[in-house]
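Below: the structure, in structure tokens.
In this view, the complex is presented without one of its protein chains, the others remaining in place.
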Amino acid sequence: MAHIQRDKKKLLTRVRRIAGQVAALEQALEAGDDCDAVLVQIAAAKGAMHGLMLEVMAGHLNDHVVAEKDPAKRASEAEVLLALLKRHAR
Amino acid sequence: MAHIQRDKKKLLTRVRRIAGQVAALEQALEAGDDCDAVLVQIAAAKGAMHGLMLEVMAGHLNDHVVAEKDPAKRASEAEVLLALLKRHAR
Amino acid sequence: MAHIQRDKKKLLTRVRRIAGQVAALEQALEAGDDCDAVLVQIAAAKGAMHGLMLEVMAGHLNDHVVAEKDPAKRASEAEVLLALLKRHAR
Partner (left out) sequence: MAHIQRDKKKLLTRVRRIAGQVAALEQALEAGDDCDAVLVQIAAAKGAMHGLMLEVMAGHLNDHVVAEKDPAKRASEAEVLLALLKRHAR
């Protein structure tokens, strides 16, 4: 079973928490909250997304590269991670 | 009028778009989508949140530091940005 | 006196430490050290550069924006920081 299925419950809990953070951010903007507070909320939601990304990357690396018997499939799945890192990590 | 009020419509549009991305991510996990696609969705939502952070930081810098007459207030509001950068930029 | 002059000694100490890290990295590659160790060295040098960047950004913000009497100059110097963040922060 692929990691997305195996970790489905855990990942959905994380995504729903992020959805809650984004909803709270929307309310803060609606209410015209102080921008210092809004900045902290945005940074927290962004950090939560980063944590989710690392978790799914780890699942991908372990399931589709480490546990994969076929070296050619390992190579193509490793490329998925490298492309992601080149585009998004800094 | 503080930048959060002035840019309220524009910021709410961005936050609602991010909320849509997070909702789509939840559906993708529910449906057990391929993890390559899920990774790209997470990265896109994270990038959108980063864009929102930069926009609010720019508003904060311009409204509460550049446009602020009182040097002491400028200093304390500048500290808000530096604290954020130290914690979240990499 | 601009912050670069005022903090010159402190900044030079940091840059020379980074130069030492880069020289050590060069030796590690020459010696064919284990790539796990090389990766940690690279990450440490990158972290040191990030720390140096934050220090000079803070000096720029405080000296050229917060302490600047002319609002127009404050605005143009604030733009320098925002352009840097847009290009390099993630």
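Quick notes on this one:
Each chain carries a letter (A, B and C) given by its place in the written order, and its residues are counted from 1.
Heads up, the rule we're going with is that a residue touches a chain if its C-beta (ideal position, glycine included) is under 8 Å from a C-beta of that chain, and two chains touch if they have at least 3 such contacts.
From a predicted model like this one, the values you see are computed outputs, not experimental measurements.
The hidden chain makes contact, of the residues A:5, A:27 or A:62, with A:62.
One chain is missing from the display, and on chain A it is touched by residues 50, 54, 57-58, 61-62, 65-67, 71, 74-75, 78, 81-82, 85-86, 89-90.
Residue positions on chain C in contact with the hidden chain: 2-5, 8, 11-12, 15-16, 18-19, 22-23, 25-26, 29-30, 32-36, 38-40, 42-43, 45-47, 49-50, 52-53, 56-57, 59-60, 63-64, 80, 84, 87-88, 90, in rising order.
Quick note on the criterion: only the chains that are shown with their structure count from here on.
Between the Cα centres of chain A and chain B there is a gap of 16 Å.
For this pair, chain B with chain C, the centres built from the Cα atoms lie 24 Å apart. Between chain A and chain C, the centres computed from C-alpha atoms are 28 Å apart. Chain contacts: chain C has residues 89-90 touching two or more partner chains.
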